[in-house]
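Notes follow once the structure below has been shown.
All protein chains but one are shown in place.
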Amino acid sequence: MTDPQRVAVVGATGYAGFELARLLLRHPQIEKPTFFLRDTSAHVKCLAELFPQLRGMGDAPCRPFTVQAVAASGARVVFLATPHEVSLELAPQVLDAGLRVVDLSGAFRFREPDTFSAWYKLPAPARELLEQAVYGLPELYAEALPSARLVANPGCYPTSVILGLRPLVDAGWLARERGIVCDCKSGASGAGKEPRRELHFVEVDENFRAYNLFTHRHTPEITDHLGLGLAEIIFTTHLLPVARGILSTLYVWLERPRKSSEVETLFRDFYAGRPMVRLWPAGRLPELQHVAHTNFCDIGFVLDPSGERLVVVSCLDNLGKGAAGQAVQNLNRMLGIEEAAALL
Amino acid sequence: MTDPQRVAVVGATGYAGFELARLLLRHPQIEKPTFFLRDTSAHVKCLAELFPQLRGMGDAPCRPFTVQAVAASGARVVFLATPHEVSLELAPQVLDAGLRVVDLSGAFRFREPDTFSAWYKLPAPARELLEQAVYGLPELYAEALPSARLVANPGCYPTSVILGLRPLVDAGWLARERGIVCDCKSGASGAGKEPRRELHFVEVDENFRAYNLFTHRHTPEITDHLGLGLAEIIFTTHLLPVARGILSTLYVWLERPRKSSEVETLFRDFYAGRPMVRLWPAGRLPELQHVAHTNFCDIGFVLDPSGERLVVVSCLDNLGKGAAGQAVQNLNRMLGIEEAAALL
Amino acid sequence: MTDPQRVAVVGATGYAGFELARLLLRHPQIEKPTFFLRDTSAHVKCLAELFPQLRGMGDAPCRPFTVQAVAASGARVVFLATPHEVSLELAPQVLDAGLRVVDLSGAFRFREPDTFSAWYKLPAPARELLEQAVYGLPELYAEALPSARLVANPGCYPTSVILGLRPLVDAGWLARERGIVCDCKSGASGAGKEPRRELHFVEVDENFRAYNLFTHRHTPEITDHLGLGLAEIIFTTHLLPVARGILSTLYVWLERPRKSSEVETLFRDFYAGRPMVRLWPAGRLPELQHVAHTNFCDIGFVLDPSGERLVVVSCLDNLGKGAAGQAVQNLNRMLGIEEAAALL
Partner (left out) sequence: MTDPQRVAVVGATGYAGFELARLLLRHPQIEKPTFFLRDTSAHVKCLAELFPQLRGMGDAPCRPFTVQAVAASGARVVFLATPHEVSLELAPQVLDAGLRVVDLSGAFRFREPDTFSAWYKLPAPARELLEQAVYGLPELYAEALPSARLVANPGCYPTSVILGLRPLVDAGWLARERGIVCDCKSGASGAGKEPRRELHFVEVDENFRAYNLFTHRHTPEITDHLGLGLAEIIFTTHLLPVARGILSTLYVWLERPRKSSEVETLFRDFYAGRPMVRLWPAGRLPELQHVAHTNFCDIGFVLDPSGERLVVVSCLDNLGKGAAGQAVQNLNRMLGIEEAAALL
């Protein structure tokens, strides 16, 4: 019989994979994570060979990936830290083997198969899979997680934007015809580990730039889970000269004037009992450093004197709450473990 | 008889003052800048004692400031690199001595005296001074500079925002009732040289934060020179973990759909013959590194497919085009020298 | 009766204090740390008011410091995260109240009282205190810690240098008459939190400089615990543009040629069973990132082909193994808890 505390990770070779390994190795309720690599040409026996930072932190055995090997490892939950197209292929196989999946790619995050294929230029996932997939934002979908078989771990930018806006959207407070501007800034680890000219240290250091305007693939993920149309939002992304962290400055117009205390109450009620969202009092704003190397999403706001123009600032660590930390938070919910286990 | 190529600088002890000194020392048409310090307790004889970077770059003699000493130095143009309240006091005295002034503070940038006093919590400047003051943005007010006696050198953020939006405002293309969002990010040298907790290396490094929302003193300077009301614009500022540079992401809605080529033409026509504004082709955006250590303001834009939502990105070096470089550009215009002298 | 798992921290207002709080709050065997502040003018009730990063990480109550209040808190071990002169005054009082002390200052690190007073320009500590003080480097003095009443937590540079050289010194392998060169580089958090001109972001960013040559107060701490004379070592320190971390490049000449495998064996034997020292195979060197945000000291070396010139590289996180992490490691040893508890 399989042990419920055993997990496996497929493809932990990037930055989010490293962070996931680090969290799982220190997780008090997880007995023994096994790491499966698809490219076995390197004959890596232990994840610390790829990430020297992991030496001395516990046994992190690596094995060549096959569905059978994963099933035989005793894992009940399998993390796919794989590219979109690989997750698209592997998730059904792993599910068919009776295992639960937390997928860190974009493959299963959308309601409609076509949305994925249109924005990612890849084949559409099966509709049945999307129908059973739970979007792994525990603050919104906590009750679906304990029984979820396939969890689509959210994108880093969407986590930040959705958590910052959802209370306002749900309350119907927004003058939606005015539009919403989401000016988002991310550290360079969000762009992945592959060497590229524009990620060379000299190109990022002392630099700052906007990228992918009106074309970023996280756009439909945001509108999907906010229930907005694409025309209602302008979402821009910028590259910060830091390794980790996302800060989103969110501009909304309210349909009628509000007081700061009302906004504060709205957010407090919405996130009551959510240990991973930290709210700031009206007029005080979170900073990237407050959330770096944590799983928190910090949210603050400033309302202008008219009471109609509201700026919400939402920030998180793109490898923590924006990726690996959130995956562990989802795991905790799936296994009925305390939500913040291994995350503080 | 005074020599037209002689200039003086009062108060060159901060980052902008250093940059101004560096530019003047290499200016081929400026014979001999003299630096006047107000706090003479340090008995500084040469600016290189304050800025070792200036050693070997030329003679930069320092003297205690008095209006008489400045007048006796043979300078015809005097730069005030002094705090707002000091400029407020000194500018009239220096003007009365028959010298021309380029003031780098905020004291003389507004049309109405009350605007300054309300936002800076300082006494209002004399209305007569404001009436003769030229706002030193050479791309807009080039023809007023040759005869200007008092030039108010613009703020760093306003330079970036005004240059990015003015062609659109002047053309009447904006759906102004939709509002304008100016999400601006600056390096830390813009906050000055005084040691403060929030400017400690450890507090800025690997960090990013918004500050002074709805209260930044550059707000009325922007609206004043764009001819907008305060309610038409949301202007936010953020601190980047870089030393130099401002990048402003400007969100506007157009009153009717436009093509990218139309926007491109609008900007090209507006900035024709302006050597310090560099325009990017539609869809390509400037970066902070392109303008760091230069006097350029680089402007690019992306128009969304609907043709109605336009994002303009404007960037510059806050010590260059945002302060000292612009001051030298103003000097060049005032003296009839080639506009880009010492600035390439 | 007091609870053995209760601890107190005095003066947790700096960077090391923050890190100590963070580690104690997640320590599975520590029930409830209480934080005592000496300057009570701020009426801080909770440490998260000083460090927003700590919000949501557990209850961190703050109280005004008195020896009586600390004793009444039920703490058995008290961390002094206080300036040297304050530790000098408080440690005897806290010890007299029957509590054990881990002092993070430099006050009790030397064998001779005069060494401290000469290098720190402060009164000498009592000789009896120095005689009972244990230098809190668990890799060297593990057996003394369980019964220690006063632990002098080492300096950040000395931890790095001593761990890198002690195996060679103890083995008598060094040609000591040739001298030892310790070229050490530290991140800016090692210089403390107080705003100072030379720690302003703009002054540290994109910069690098040596400081305190031949005068650094960590010099006698290094020679004391290596058993060397001051003339046998050149110790230099440099400021890196990073927040955290120390990397020491250590140059020694061997008294006779050795093979890399011999050096490797020497270090492996010396650090056998020490979970917080990670050794690298010959020719591979650790990097700052490998140890940032950890309590590890990583050590590697390269031997030149002659076998007589050896370069050892030792690195650690100055707030982790160089300060707060080491303090917790000492605590664990003092309480008989697993040495790495809360540190992985």
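Order as written gives the chain letters A, B and C; numbering starts at 1 within each chain.
Note that in this section contacts are C-beta pairs under 8 Å (C-beta built on N, C-alpha and C of every residue); 3 or more make two chains touch, one makes a residue touch a chain.
Bear in mind the structure is a predicted one, so any value in this text is a computation, not a measurement.
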Touching residue (missing chain; options C:29, C:117 or C:236): C:236
Per the definition of touch given earlier, which of A:206, A:317 or A:339 contacts the omitted chain? A:206
Please identify, in ascending order, the residues of chain B that touch the omitted chain? 25-26, 28, 52-53, 55-58, 205-206, 275-276, 278, 286, 289-291, 293-294, 296, 344
Considering the whole complex rather than only what is displayed, give the residues of chain A touching the chain that is not shown. 15, 188-189, 193, 195-197, 199-206, 241-243
Where does chain C touch the missing chain, residue by residue? 178-179, 181, 183, 185, 203, 206-211, 213-214, 231, 234, 236, 238, 240-245, 247, 249, 251, 253, 285-289, 292, 302, 304-306, 309, 311, 313
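What we mean here is this: only the chains that are shown with their structure count from here on.
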When chain A touches chain C, do the two copies use mostly the same residue numbers, with over half shared, or different ones? same
Please compute the angle of the rotation superposing chain A on chain B (C-alpha atoms), rounded to a multiple of 5 degrees. 180
Quick one: chain B and chain C, Cα centre-to-centre, how many Å? 46
Inter-centroid spacing, chain B versus chain A (mean Cα positions, whole Å): 40
Can you list every residue of chain B that touches 2 or more other chains, as numbers and ranges? 203, 206, 241-243
